[in-house]
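Note that one protein chain of the assembly has been removed; the remaining protein chains are unaltered in position.
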Amino acid sequence: MEEITAQYESFYHEKGRYKGILSWLMSTDHKRIGIQYLCALLAFFSIGVLLGLLMRLNLIMPGKIIGQETYNRVFSVHGIVMIFLFIIPGIPVAFGNFFLPIMIGARDVAFPRLNRFTWWTYLAGATLVVISLFAAGGAPDTGWTFYAPYSIRAKANITLAVAGVFVLGFSSILTGINFVTTIHRLRAPGVTWQNLPLFVWTLYATGWVQLLATPVLAITLIFIILGRVFGVGFFDPAKGGDPILYEHLFWTYSHPAVYIMILPAMGIISEVIPVFARKKIFGYRAVVYSALGIASVGYFVWGHHMFTSGMSDTARIIFSFITFLVAVPTGVKIFNWVGTLYKASIVGNAPMYFALTFIFLFSIGGLTGLIIGSLEPNLHLHGTYFIVAHFHYVMFGGVGFAILAGLHYWFPKMSGRMYEERPAKIGWFILFVGFNVLYFSMFILGYEGMPRRYFDYPPRYFTLHLVSTIGSWILAMGLAIIAGNLLSALFRGPKAPADPWGGRTLEWTIPSPPPAENFAETPVVRD
Amino acid sequence: MVRDAVEREDHIGSYGTYILIWAALMVLLAVTIIVAKVEVSKYSVLLNLFIATVKAGLVLFFFMHLKYERGFLKGLLLMVLLILASVIGLTFSDVWYR
Amino acid sequence: MGAAEGQRDRIGAKYGMWFFLFTEILFFGGMFILYAVYRSKYPAEFHASAGEENLLLGSINTAVLLTSSLFMAVAISAVKKGSYRLSVVFQAATILMGLAFLAIKAVEWYEKVARGIYPNSPVLDKMKMGEILFFGLYYVMTGIHGVHVFIGVCVISFMVYFTLTGNVTQENYSKIENTGLYWHFVDIVWIYLFPLFYLIT
Partner (left out) sequence: MILGPSNVGGKIETSFLIITAACVVLLIAVTATMLAFIWRYRRARSPVAEDVEEKLGLEIVLTVLPTVLVLGMFYFGWVDFDYIRNPPKDAMPIDVIARQWSWSFKYQNGRQTDTLRVPVGEPVKLIMTSEDVTHSFFIPAYRIKEDCVPGLKTHLWFNADQTGTFDIFCTEYCGLGHSHMRAKLIAMPAADFQKWYGTKEEAEGGSKGLELLQAKGCLGCHTTDGARKVGPTFRGLYGGKVTVTTNAKERTITADEAYLERSVRDPGADVVKGFPNIMPKLPVSDEELREIVGYLETLGQDDDHARRNGHAAHD
């Protein structure tokens, strides 16, 4: 496809109703909104990382730096920030907003003003969460899961934090609606369901999960607030309530939520690998169906978080069975990515490094997911560091590395500048080593019985905690190199061409950064 | 876009149909109250839920024009209801056998 | 197409609204799950407590809401046919019906609160567990439904304004059409709440 020269100014110079900073804050341009989301996300992510490092530091000398009460608040806030503020909105709102309309040849999303509104709701929700940290009463200390009845009795600022998460959920739902509608309505001629870019497909599946799962969380959180403020005892055994029902409702959202995180990540990987392997993805249709399969089956496995909750044995067996079924479409995806490398011509750029490590780390995370999804091992491993290791592997090894892959892959397009390869790869290597030192030791800790959310522990676990903490420092170093490299490229990098990687999707046909309305004229895709 | 040609001409419901539907809804309301008061059988609760579903169907298909939508939207609605039903079912696999 | 045109994509807007209603189905679904579980645990208490509800007011309210749905449907057809005057009249009637619903609901709540039955009240906390849950669910479900009715009333008020100022017209009626979808949906929720709280005696 021939290159469209920029008759438009770049969207950085949008001339609208507003000037200066307001031209960003009030803009309904999906690209500007995407970039603002990205900045907000990275800011909250940094807070989460710092809290993570603080926890690790405490765990090698319990009580020396922070007390027990502080530790409980720190891991709760770490979880809340990482899950609700960073990783769930994560890829869709940042990369999705920026690239979804471009990839389907549209000028914007279906409801640009709604898009702007979701950004403000996101910020409002995040602000509420942040206020809850500092207001009298103190930061929430319930863990990110807000288990009742503890969350109904605890004295900390749980009402505020929960209200914040509710608002964030609202924002997430509206984003989902917006994306699903966009994909249905705004595809350019020739962009069909059969050749839709895979990233768009995963956003579509994610949109549905957001739409159908988040409201369940919303109502659950309302129950918590009603319980705290009005004494409505839905989960209070003294009033006939059933605490296990809370867990059901919570995980009915929060398991599908892990697929809200991972599906778009898989989308990024499905874009990056074919580009750097210089060929089409192996089994396009299988990859699409597996995304839809994960999204739909993933809705019905929530009970695997509750194998030791006192739930009926019948339900445990059913949920374990369905849990194993989810692994099949995921396996199909892994096989297809690996299959794409066959007879390829692999170019080793940083995005590809991150994408390939994604496959390895996510496989470890996912396969350990199967171990804890089995009925018997779960009795042992639930509530231990094995779980902590599992979800950090899938969430950072998986989603985190996918974000890093996407960040490097799309950096030239978003910023108009190129980053340097060498530091990126050095950073990648250190991150990879640190990551495994940090989290693999947690598998062993968990197997030996170290419970999670413990501020203090019997001395026999000390060595592994020490190893893990040292890993966290290595990892932080790697992350710093990566971040420093990208930041300096943002200001000093050389100008990026329209298509530095040889990408095939529509965003590479327009200049970097893309002009205000993306396309001079609606593109027509012929396959 | 071509694929929307059918939907371009939007259905305009006639006042008469609406009034008929309304009348039917009122009759069903009366029936459901009677069923509950007379307590014909212990299944009256189920019967009432069934009547509610008929009422909801009338509102959906006529007031909300679902009857004139493409199968696509009907399919999606069905999917959503099935998901809700499955969630309730799975929850009861715990509640009933605990 | 594109940003500006996307705004006028009537079918897109309608899909968006339907998707939102799907969300609402699961939102209320969460409450229905709670209801179903507790009712299966405490059938006798639920049975007994439902007798305390004011069937007359509940039935009137159902009729009011169903009628409001009729008015709304007529108002939309009127816009599509270009009879804006008629539409405004029926929209106003819908709003009145909505307010009447809320007023009757308020009377019902007031009756109960006057008897000391409200969440965390000393009277209620002394009752049986199933009854505490029944009335808790009653307040929460009708309360959240009431909030939806209230939001609907507000939105329809805007529609009246839009119809009068020519913002909603025969050619551009997405807004009112979607408002209608929302209003009818809220009606459907009530259609289920009514038997669950008033008719299970």
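A few notes on this one:
The first chain written gets the first letter, and so on, giving A, B and C; residue counts start at 1 in each chain.
The rule is simple: a residue touches a chain if its C-beta (ideal position, glycine included) is under 8 Å from a C-beta of that chain, and two chains touch if they have at least 3 such contacts.
The structure displayed is predicted, hence computed values, not measured ones.
Within the entire complex, contacts from the absent chain reach the displayed chains A. Of the listed residues A:T28, A:N97, A:N115 or A:T142, the one in contact with the hidden chain in the full complex is A:T142. Across A:T121, A:T384 or A:S468, the single residue that touches the chain missing here is A:T384. Touch with the chain that is not drawn comes from one residue among A:F84, A:F170 or A:F455, which is A:F455. Even with one chain removed from view, chain A keeps its contact list with that chain: residues 62-63, 68-69, 72, 141-143, 147, 149-150, 153-155, 237-238, 241-244, 277-280, 282-286, 308-310, 313, 316-317, 320-321, 324-325, 327-328, 331-332, 334-336, 338-339, 341-348, 356, 359-360, 363-364, 367-368, 370-371, 373-384, 448-449, 451-459.
Simple rule for what comes next: only the chains that are shown with their structure count from here on.
Note: centroid distance chain A to chain C, computed from Cα atoms, is 35 Å. Averaging Cα coordinates per chain places chain B and chain C 15 Å apart. Each of residues 11, 15, 22, 26, 29, 33, 37, 41 in chain C touches at least two other chains.
Residue numbers of chain A whose C-beta contacts span two or more other chains: 212, 216, 245, 248, 252. Remark: chain A residues 212, 216, 244-245, 248, 252, 299-300, 303, 310-315, 318-319 touch chain B in the complex. Across the complex, chain C is touched by residues 28, 106-114, 173, 176-178, 180-181, 184-186, 188, 211-216, 218-220, 222-223, 226, 230-234, 239-242, 245, 248-249, 252, 517, 522 of chain A.
Listed in rising order, the residues of chain C touching chain B in the complex are 10-11, 15, 18, 22, 25-26, 29, 32-33, 36-37, 40-41, 55, 59, 62-63, 66-67, 69-70, 72-74, 76-77, 80-81, 180-181, 184-185, 187-188, 191-192, 194-195, 198-201.
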